[in-house]
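The complex appears here minus one protein chain, its other protein chains still in place.
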Amino acid sequence: MSRFTRRSALAGSGAALAAGLAACGPPSPGSVNADPTIPADDGPVTLTYWAWLKDLQKVADVYNASQDRIRVETTWIPGGNSGGYAKILSAVAAGGGPDIAQVELRQVPEFALAGALVDLTRYGFAERESLFDPGAVAQVKVGDSYWAVPQDTGPVATFYNREVLEGELGLEAPATWEDFHEVAGIVSEAGKSLISLDPSDGSHPIAWVMQSGAQWFRPEGDGWIVDMTGDASMRVAEFWDGIFAEGIIGTGYGSYTTPWYAAAADGNVLASISGSWSDALNETVPGGEGKWAVAPMPTWPDGYASGAHGGSSAAVLSTSQHPAEALEFLTWMCTDPVGVDAMIEYSGIGWSPAADYIGEVREQPSDFFSGQNYNEEVIVPMAQGQNLDWTWAPLMQRIQAMIGDGMTTAVNGEIPLADMFAETQTEIVSIMQDMGLNAEEAR
Amino acid sequence: MRSKSAPWILLAPFLLLFTTTMVVPIVMAIGYSFTKVERSGLLGESGMQNVFAGLDNYIAALTNVNFVESIGRMIIFGLVQVTVMIVAATALALLLETASAKWPAFFRATYFLPYGIPGVIATILWSFLYIPGLSPIVDVLSLVGIDIDFLAPEMVLWSIANIVTWTYTGYNMLIIIAQLKAIPGELYEAARLDGAGSWRVARSIQLPLIRPALMLTIIFSIIGTLQLFAEPRLLQTMSSGITSEYTPNMSAYAYAFQYNDIGMAAAQAVIIAISAFLLSAVALGINSWMEKRR
Partner (left out) sequence: MSPTDTAPAGDARPTGRRRAGGPPAAPRSDDRSGLRSAGRKPTTTILVTAILVIVAMYFLVPVYWVVINATKSTEDLFGTSGFWFGESFQLFENLRAVLTANNGIFPRWALNSVIYSGIGSVVATYFAVAAGYALAKYRFPGRRVVYAFVLGGVLVPGTAVALPLFFLFSSIGLTNTYWAVLIPQLVSPFGLFLSSIYASAAVPDELLEAGRIDGLGEMGLFHRLALPQLVPAIVTVVLFQFVAIWNNYFLPLVMLADEKLYPITLGLDNWRAQTDRLPEFYQLTVGGALLSVIPLAILILVLQRFWRGGLTEGSIKG
């Protein structure tokens, strides 16, 4: 008796083991973008929205009050790389994600690859495209598909301590990269830093090459061409290799980190070359009121006026039962002046994703930034001078990490950026192939 | 008959849970680790399927510089941190057990206190003592002319080691004290009659007899080291030295939930588990080798 049960128990567990191994493929995302589209609902609809924007519910409340068919409920989640993405992806994998989630622009293709997003082209996004800023909408597009609604962007500009840079040191904000080299050198001799970079933050080099005119990831037919070694990329790599070799900028910490604030308050770090959303962060520099100003990103003789740094989208997740309503709400939020103003007022978003509307408060001069009307004077041209040919690859987290690691070794003087770009290009192609994608290096 | 089914009834709840929460996931992880995904279309939107990958994931993991470095980093970390911690715990235990220690109960409780503070909260607390501009320690050190950045890339690993040491030294000390207390009084008596001082007593009586406890703490510390996750993950936003693949565990997590490469994540998880086995076996082997040599 006992022997029999033991044997059958063994057989049972053996069968379970075999079944486990046979079904050993990890769960794959559903085929939501091949299924028929879900028509708009007749009755009232409640949308759930996860984002790390602060006070987003207040924005949703404005919308909820404006009509009574769609109700939007928001939940705060940690920022993408601080756990937010893992949370969204795991919720989608578990089949219970929200309707809408905040996804950084550069992350959109990666989410699409994970099967987490609804292809909005199928819900008529193309007809709405003209409502959006071209620099914003270009970043959610892969091939012919639109994968998310841009919610804010970050055209790069220079935020600098005018009192120290101009008043104390008699310098000017660098207009070109050549000026940057010179100014950084003088500031360094004065025992200060023009900027301080976190070398492990790969977002900066990407914004630099984008401005320079590179197109690292080019969709061609069904595949990707990876091109990180063209002239536009190489001049950026060589420029920064020179800067790092001379050691004329800070490399201990990045902009708007706690040590950066401490140094900025003491006038030891003078600037940040970063996305337009830097303005709100910059305003918390203790004692900085009236001393800071904004200037354009330093430029190359050719190339674009600025690059894209940060910015987010609101993506409709593949588990949503109401993609049509979600798109309707998001179009309101991101293009209607009321929605854009609400996002600026409550959530402090970056640059407006709407075409021709930057937000009412941003049409005013700023007390913090020396009374400068910097949004209209500086950021608008930065937003208009974007590299619209740029496409984000579906593995930007890894690429950004690789670029960050590469820049760390470059700062330590081990491998220059120029070599790192070439190595990274080869590596990215092989990773993309491992991911089951069709990819090759540019020739 | 009754007593034949009895042990299984008593074992059943444990075994059931053990199977569902440890055995099945491990089998699943092993299964996943031999698969990869094939996609068609720019983003796999025109279809994807899981295919058998053989050892590809393992080969890729073991040739992935970041992953191998993360393991190497943990080995260095373990060698230094576990040694420092065990030596400190033993020294504190011996000191507290000597006659010369005043208020031993107070000190014992104080040293044990950090064990009750979760790693996450310990890291938050220490991070305030690391951040330049916020940390009074950095301020004080720079007053005496020492400029130190606890979060600098080459420094941060040891700042993490400090947090782990802070948390677990008292705990390990208690294990050792318990073992010391189990040493029969006659042995001390005999040593005293031989005229042995505290140092001799420690070396020839106490240390050999607490070896089993030391072994236990070392093995648990090794497994703990391989699991390192919360501390570096929290410090990641403050230190440029910490990448999202800084420790083997962070790497597996990143592959699963950030790079959505589940096959690779599973392969890495399996490698972590096997490493824990091997390292524990090595530790046990060294122990029995030393046993034989004595």
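As written, the chain order gives the labels A and B, with residue 1 at the start of each chain.
Here, a residue touches a chain if its C-beta (ideal position, glycine included) is under 8 Å from a C-beta of that chain, and two chains touch if they have at least 3 such contacts.
Remember, it's a predicted structure, so these values are computed and weren't measured experimentally.
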- Query: From the list B:55, B:79, B:178 or B:282, which touches the chain that is not on show?
  - Reply: B:178
- Checked against the full complex, the residue among B:42, B:157, B:201 or B:242 that touches the missing chain is B:201
- Message: Touching the hidden chain in the complete assembly: which of A:83, A:134 or A:223 does that?
- Response: A:83
- Task: Could you please point out the chain A residues that touch the chain left off the display?
- Result: 2, 6, 26-27, 54, 75-79, 82-83, 86-87, 90-91, 93-96, 256-257, 261-262, 281, 284, 286
- Query: Considering the entire assembly, which residues of chain B contact the chain that has been omitted?
  - Reply: 2-4, 6-11, 13-15, 17-18, 20-26, 28-29, 32, 92, 95-103, 107-122, 124-126, 128-129, 133-137, 139-140, 166, 170, 174-175, 177-179, 181-185, 188-189, 192, 197-198, 201, 212-213, 215-216, 223, 226-227, 229-230, 234, 237, 249, 252-253, 256-257, 262, 265-266, 269-270, 272-273, 276-277, 280
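Please note the rule applied: only the chains that are shown with their structure count from here on.
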- Item | Whole-Å gap between the CA centroids of chain A and chain B | 35
- Query: How about chain B: which of its residues touch chain A in the complex?
  - Reply: 4, 24, 27-28, 30-32, 34-50, 56, 60, 66, 131-134, 149, 151-153, 237-238, 240-245, 253-254, 257-263, 266
- Residue ranges of chain A touching chain B (in the complex, touch as defined): 2, 16-17, 20-21, 23-26, 28-29, 31, 33-34, 81-82, 85-86, 89-90, 109-110, 112-115, 119, 142-143, 145, 147, 198-201, 219, 222-224, 252-254, 257-259, 261-263, 394-395, 397-398, 401, 404-405, 408, 434-437
